[in-house]
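Notes follow the structure.
Just one protein chain is left out here, and the rest sit where they should.
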């Protein structure tokens, strides 16, 4: 059965890319392109799923309107804090059968890399993260790298893994990078790159490297389509695409 | 409580490395080093776990003797076929509470790389495997690479993933490598290397690379120790170290 | 002094990208955009350098016309054979002071990777090449990979390097890939990639890896601009961008 899809923020770059991906996908039909001022309530009964790539100021109100309309929501807009998530979780609890997926990153390779790093982390003596991005990025390290490091640290703590060995005594200029919960994170800036991350996990005699390269925003589309196809089977609020992956 | 460990094939290279690793490990005690002609039955009551790094001709008899003695077995010796595994499985069913782990590869990074590749494979448009080994290796590709490719192919088939795109029309010298169940495998031979594998998984706009490097035989020890510590909790026959990893 | 640049094939994808790059570059001025039917002779005295990204059927005639007009030529169009190069070389000898650069690849990272591989090849026991491209490519391996392998083989032969070690006895499905002059070449096809190459050089205990990634056609522009700025200093025919790099 065809899934009817609406796109909110359809005129933006991510929204337009999503519209094209939905139109090209088997089993999906693009039924509405909405932008600022368009009426979300009108989607009730005409769209099964709505994808939100709007702006931080608008996205929470959009999700509440979609819940009221009984339309499943897939959200890639950033800017969600714990309070906003809690409000959506409560609202969703009152509208049984409607699913909401809010994902900070739809790139499957990035989502899997983080999850695999967490799974593997307790089994290795050392884990470090190197992220590489274009030089127009104003913050270092990337949110994804911080999220990866914290996931690694939490998994190691839960498993009782010991602290990582590090005999560094002299590092006058800070070459060892940033420390997030005991996991070192390094940020590289290179003109021409987009978004890349390497996670190194080692034991005596062996090295496991998990690397993810995102070359352009089309890399988000397989993850968006996976969420669109899965959201009806996951009522209530889900945060992070890995909630739909059986890992 | 300390786990008492015996090593079979203690004079061989892997056996000697195992003895050293057991002696250095917290919570383990090396209680016996056995070689050809030594009496396995005498381990009953004196050893909790025996590690077998002997030879293909001896290993199955060793495991049956360990089951008779009520000693858990961790086996790294190669040469097991389906019939031999079936005989051990049946024997183990008659000795409840005794565990047997037979693993073709104890390198955690290699075991995890294979498992992660299987988990990720259905989510990507293309998957290929490049293995790199020392040039004294007589077979190509490596058993691990074939195992990886077949696991990837089976996971894709189970999920209904389509065939991978490949428009190659002209390849006069076979640069596209070997095809195992639709997954291409490439074997590189480089003097100075040991055992390495790269698995590439891609979608439009993104690439996930899982790479494992084994530099020397010490790389097997974390996996051997993990099996020694876990075998008592897994009665019956287990094949492959991933059976003890919650992935 | 500003260099006046004309672009032939200006309406094509590479031509349009070149026009934009010239307009954005310091010290260069775009003075003409030519396409099929436009008069090259008219460039005499008005353009210093012409960049040709046209089609194989037209490019040789364009270069002869540019030589007649006294305009330096930078050519990225493919399809040149030895006879055509010989005719241009002879014509250029009769028009002293005019330079012609014909380059099969303007991506600096690819040009440098090939050159570095040649320089290093005699110093290593083993060298192999793995190229990775999008799966719409109809030929395997890539021309760049063949060129790399042949350069490596020639450099080793000139230095008297021994054959590479390889004990492979069993390779039933061709995992060892293609053999070009004794150098193994492997072709990987991955949806979402563009043009990538890894060259592995190893000795006992060490591995040198040279990797080049081209993400899109903008990667050719630094090389095109380098050629535009250098062609006046290199009269006569030069083939391959490395002729302008002091390596």
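The first chain written gets the first letter, and so on, giving A, B and C; residue counts start at 1 in each chain.
Throughout what follows, a contact is a pair of C-beta atoms (placed from the backbone, for glycine too) under 8 Å apart; a residue touches a chain by one contact, two chains touch by 3 or more.
Remember, it's a predicted structure, so these values are computed and weren't measured experimentally.
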item: Which of A:39, A:81 or A:171 contacts the chain that the document leaves out; value: A:171
item: Per the touch definition above, residue among A:30, A:207, A:227 or A:241 touching the missing chain; value: A:207
item: Omitted-chain contact residue, chosen from C:85, C:123 or C:154; value: C:123
item: Sites on chain B contacted by the missing partner chain, in the whole complex; value: 192, 194, 215, 218-219
item: Residue ranges of chain A at the interface with the undisplayed chain; value: 125-126, 128, 130, 132, 135-141, 145, 164-180, 184-193, 200, 202-207
item: Absent-chain interface as seen on chain C, which is shown; value: 107-110, 112-113, 116, 119-120, 123-124, 201, 203-222, 226, 245, 247
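The rule we apply is simple: only the chains that are shown with their structure count from here on.
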item: Chain whose average C-alpha position is farthest from chain C's own; value: B
item: Contact pairs, highest-scoring chain pair; value: B-C
item: Identifier of the chain whose CA centre is least distant from the whole-structure CA centre; value: A
item: Same or different residue numbers at the chain A/chain B copy interface, by half rule; value: same
item: Distance between the centres, which are taken as Cα means, of chain C and chain B, whole angstrom; value: 45
item: Chain A-chain C separation of Cα centroids, rounded to whole Å; value: 39
item: Separation of chain A from chain B, taking each centre as the mean of its C-alpha atoms, in whole Å; value: 33
item: Multi-partner residues of chain C (at least 2 other chains); value: 192
